[in-house]
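Here the structure is laid out as structure tokens; the discussion comes afterwards.
Entry: subunit A
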Amino acid sequence: MSLIEITEVRKAFGDNEVLKGINLDVQPGEVIAIIGKSGSGKSTLLRCINGLETINAGSIAVAGAQLLPDELHLRALRLKVGMIFQQFNLFPHLTVGGNVMVSQTVVKKTGKAEAETMARKMLDRVGLGHKFDAYPDELSGGQQQRVAIARALAMEPIALLCDEITSALDPELVQEVLAVVRELAAEGMTLIMVTHEMKFARDVCSRVVFMHQGRVHEIGPPEEVFSNPQTAELKQFLGML
Partner candidate 1 sequence: MSDFSTWDILRNLLLAARWTVVLSLVSFIGGGLLGTLLLFMRIGKVSAARAFARYYVELFQGTPLLMQLFLAFFGLGLFGVDVPAWLAAGLALVCWSAAFLMEIWRGCVDAVAKGQWEASASLGMGYLQQMRHIILPQAIRIAVPPTVGFSVQVVKGTALTSIIGFVELSKAGTIVTNATFQPFTVYGFVALIYFALCWPLSKSAQVLERKLNVAHRNH
Partner candidate 2 sequence: MAYHFDFSWIPDYSGVILKGLAITVELTVVGGLVGLTLGTFCAWGRALGPNWLKPIVGAYVELIRNTPFMIQLFFIFFGLPSIGVHMNELLAANIAMVINLGAYSAEIIRAGIQATPRGQFEAGASLAMSPIQTFRHVILFPSLQRIWPALSSQVIIVMLGSAVVSQIAAEDLTFASNFIQSRTFRAFEAYLLTTVVYLALAVLLRAAMRGIGVIIFPRRRRA
């Protein structure tokens, strides 16, 4: 059974239809890279999967449960699916440890000690255990993004959505974040990531989705998509034309 089932999803902002019937099934443990031009609807698709945008038509199901736009269902969904943002969006008024603990204690009602143990474990996993008491503005961009990953992992999601998580980083900081993602992929985490890192997509992903004008234009294993693009649009996007 698919872990995430996206069926005929449509989304419009006013009369600008951004997603025009998206179909995508993601199996447990798959790593999906979404590529495509700016404005093709990549972010919108991820945001729909996380319930940050409400869809106009179609359906999204995660682990068999339908995504419905009421607070109860949204919350259940978000406990299963975490999201990492381009701009990190760490909570500036909380320490690194506080960032990782707050949703556990508030949403899951985990005890403080237990939440802290989990937070330390997750921060160690992204190599930032020693920054537990620092504030976000004392960290580099790469470190902040790794904290954001630890924060999402602490909720023990079954899948992670990553929207251009290295795009706001200085070039020399990109690798440290990608290394963390690579490890997650190796451990079997289901990942859907919008990315411009083609080399990374080729190495790590099980499938690549090329989006064009609100549709899934091409989809397939990375070797095929990158070496043997079928459509003129993808060829142009890859700089082969």
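Remarks
Just so we're on the same page, a contact is a pair of C-beta atoms (placed from the backbone, for glycine too) under 8 Å apart; a residue touches a chain by one contact, two chains touch by 3 or more; residues count from 1.
Selection rule, in plain terms: all candidates are chains of the complex that A comes from, given by their letters.
All of these numbers come straight from a predicted model, not from anything done at the bench.
Every option in 1 or 2 belongs to this complex, yet subunit A touches just one of them, candidate 1.
Remark: subunit A residues 50-52, 71, 74-75, 78-79, 82-83, 85, 87, 89-93, 102-103, 106-108, 136-137, 148, 151-152, 155 touch candidate 1 in the complex.
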